[in-house]
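Excluded from the complex is one protein chain; the other protein chains are retained at their positions.
As written, the chain order gives the labels A and B, with residue 1 at the start of each chain.
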Amino acid sequence: MTNWLPKDFWTRNETLVAGVIVLFCVIATISDPRFFTITTVSDLLRAAIVIGILAVGAMLVLVSGGIDVSFTAIAVFAMYSSTVLFLAIWPDAPWPLIFAVSVGFGALLGAFNGFFIAFLGLPTLIVTLGTLSIFRGFLLTFIGSQRISDLPPSMRDFSRGVLARGTTEAGNFYSIPWAALALLGVIVLTWVMLKKTMLGRSIYAIGGSVESARRIGINVKWTQFFVYVYVGALAGLAGIIHGSVGRMADPFSLVGLELSVIAAVVLGGARLIGGYGTLTGTMLGVALIVIVQNSLIVVGIPTTWQSVTIGILILLGTGVPAYRAKRAAARAG
Amino acid sequence: MTTRISTRDVTTAPEFRLLVIAVFVFGLMAVLSPERFLSTQNLTSMAFQFPEFAILALAMTIAMMTGGIDLSVVGVANLSAVVAAIILTQYSNADMPASQSAIWLAIAIAAALCIGATAGLVNGALVAFFGLPPILATLGSGLVFTGFAIAMTGGSAVMGFPSTVALIGNATLFGIPVPLILFAVLAVVLHLILTRTAFGLRVTMYGANPLAALYAAIDINRMLLKVYVIAGLFSSIAGLIVMSRANSAKADYGSSYLLLAVLIAVLGGVNPYGGYGRVIGVVLAVLSMQFLSSGLNMLQVSNFARELIWGALLILVMVINTHAVTALRGSFRPKT
Partner (left out) sequence: MSPDHDTAFVDLRAITKRYAGVTALDSVDFTVQPGEAVCLAGENGSGKSTLIKIISGVEPATAGTIRIAGQDRPYLNPRISAAAGVMVIFQDFSLFPNLSVAENIAFATQLSTHQRFFKAKAVRDIASAALDRIGVRIDLDARVETLPVAQKQLVAICRALASRAQLIIMDEPTTALTEKEVRRLQGIIRMLKDEGVAVIFVSHKLGEVLAVSEKVVVLRNGKKVAEGPASEFDTQSLTYHMTGRDVPEVPPSDVTPGAETLMQVKGLTKAGSFADISFDLMAGEVLGITGLLGCGRTSVAKALFGLVSPDAGSITVAGRPVPLGDPQAASLARIGYVPEDRLTEGLFLSQSILRNVAVGRLDAHSSGGFLDMTRLADEAADWLRRLKVKTPDVNAPVQSLSGGNQQRVALARWLSRAPRVLLLNGPSVGVDVGSKADIHDIIRDLARQGIGIIVISDDLPELLSTCHRILVMREGRIIDALDGKSLTEDDLAHRLAS
């Protein structure tokens, strides 16, 4: 008996995704021994930071029973407008301040979503589709549509900061930027909130049954509102990190990524009906998507097939459990 | 089966409100800039512009009627267009006699429609047989379709068509632009399907309550397959129009059309949870959008600002249609 494993271990999405990742790595290492090195790992980690932070937010929304497609627009809005703001008033501001303002902008836009969803009760997909274009349209019309590569110096300092860097004896170069700490911080903070606070449990409860949550006295509206504010704040953080690390405030970046991020979260086992989703699963999903986006070529699949691969992964990752559930329901009669 | 619609119902219907809006926007634009907005040139150019996304909105409408959504419409449109374009560029060229290139055009159209139907079949099968939520099924399949288009073209545009291709998107028939005729025909067809056929009523009933549809012995799987095949076919027709108007095909054309299609369907009063929707509403929504868009164009409002306006409009319409304001007021009082 393997009591230390959860009962549904073998049927969980997490297990499936982890399996695919391992399989991918094995094949990749066989076809190109250079794949499995610290260089690749640190490259992939760097690529995963922004997507990872966004995915944590997207997961939270799915757990609460909604779906958000506007977070990329929030991220780019918060990043670009805080950059523009500081370039105008205080170009030498320290980066933590710029980051805080970006996070604040994000939270504000999240509150905009939250108002329509929590207090007006509108369908989340439609609202966030709408705000996606509102945020983007507003940004490009009123704030600016030019790429800015002349960022406040402190942002560039941030992008140079590394936790570790070096070259292994085999000559593999690696570096892990400060931004990795941000992802870690977001994960830890969200984990504590989801597992250890009543607020977090309330989010799961609402995802499980809104009506029941209302009946036992959970403040459903404010909890939902909080979810969108929190997601907005995370998007603001992800956006400014994206801008700093890329050393460019590009108002056209990030938007378009939302479906890949949601794909990562759904692959990790979060369900659209709400109430289900784990950070472990989300991070595994992010890892898989990042690997597919960056290393497909290593296993001999041309980069032009990236979209197809991700699409098929989504269909398999969500289709297999859905089909299994359908069969189980039919069997139960 | 609303056999008799009394006059009282007409004015309270959301479609009536849309008619008022369409007339109002038209009137407003005509007053603001009569010589330009009402010019033949502007009216014709509007008639060429909107059918492509309007047809995508029709595809979205039928998917939404079942409580689903089709996020793959743009992917299907582009994949169909790319396949047609590859056939056209491989087997025909500008020097070919018109009769010969017309045959190749017919083959290319047939191939595009096949792609649309097949894509719809895939979506329908994912939703019906595998029980995937439509959002995920069409999100995933949309990536796959777009991905195939990228893989086939390497991401660049396919161009160099014989001049006959312009027939679909740029020609007129009796002075009426061909795309407009295509849209009108498809709108009438969809209207008849939804209101005058057993299949259409089943779609509405299923959208209202899927479980009750199962217990009413409705063949749900078959119905869903048909719904997504129709959506796929409509998408591929839209793709062909885009191809003809742009005189090229590319995997990422019209990426903003997805939002626009959802917006028009919702604006047209289609219930995103399923069970309600009328083609006339969608048509009126398309017209209002196009009048507004064209008017904004004349006022030299940028594309970005237009995106902002679309988004705001989408939310505004949802607020009005769902009586959300009463819900808000109600939330500060005990429910009755």
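Keep this in mind: a contact is a pair of C-beta atoms (placed from the backbone, for glycine too) under 8 Å apart; a residue touches a chain by one contact, two chains touch by 3 or more.
This is a predicted model, so every value here is computed, not measured.
Colleague: Which of these, B:Ala171, B:Leu201 or B:Leu296, touches the one chain of the complex that we don't see?
Modeller: B:Leu201
Colleague: Going by the contact rule already stated, which one of A:Pro33, A:Gly171 or A:Gly217 would touch the omitted chain in the full complex?
Modeller: Final answer for the missing-chain contact: A:Gly217.
Colleague: Looking at the full complex, which residue from A:Ala28, A:Ala48 or A:Ala205 touches the chain that isn't shown here?
Modeller: A:Ala205
Colleague: Extract the touching residues of chain B with respect to the undisplayed chain.
Modeller: Per the touch rule, chain B residues meeting the hidden chain are 1-4, 192, 196-198, 201-202, 204-205, 208-209, 211-219, 275-276, 334-336.
Colleague: Tell me, which residues in chain A touch the chain that this view leaves out?
Modeller: 195-201, 204-205, 207-209, 211-213, 215-218, 275-276, 330-331, 333
Throughout what follows, only the chains that are shown with their structure count from here on.
Colleague: Residues of chain B touching chain A in their complex?
Modeller: 69, 126, 129-133, 135-137, 139-148, 150-151, 154-155, 255, 259, 262-263, 266, 272-273, 302, 304-312, 314-315, 318-319, 322, 324-325, 327-328, 331
Colleague: Quick one: in the complex, what on chain A touches chain B?
Modeller: Spelled out, the residues of chain A in touch with chain B are 67, 116, 119-123, 125-127, 129-141, 145, 221, 256, 259, 262-263, 266, 272-273, 302, 304-312, 314-315, 318-319, 322-323, 325-326.
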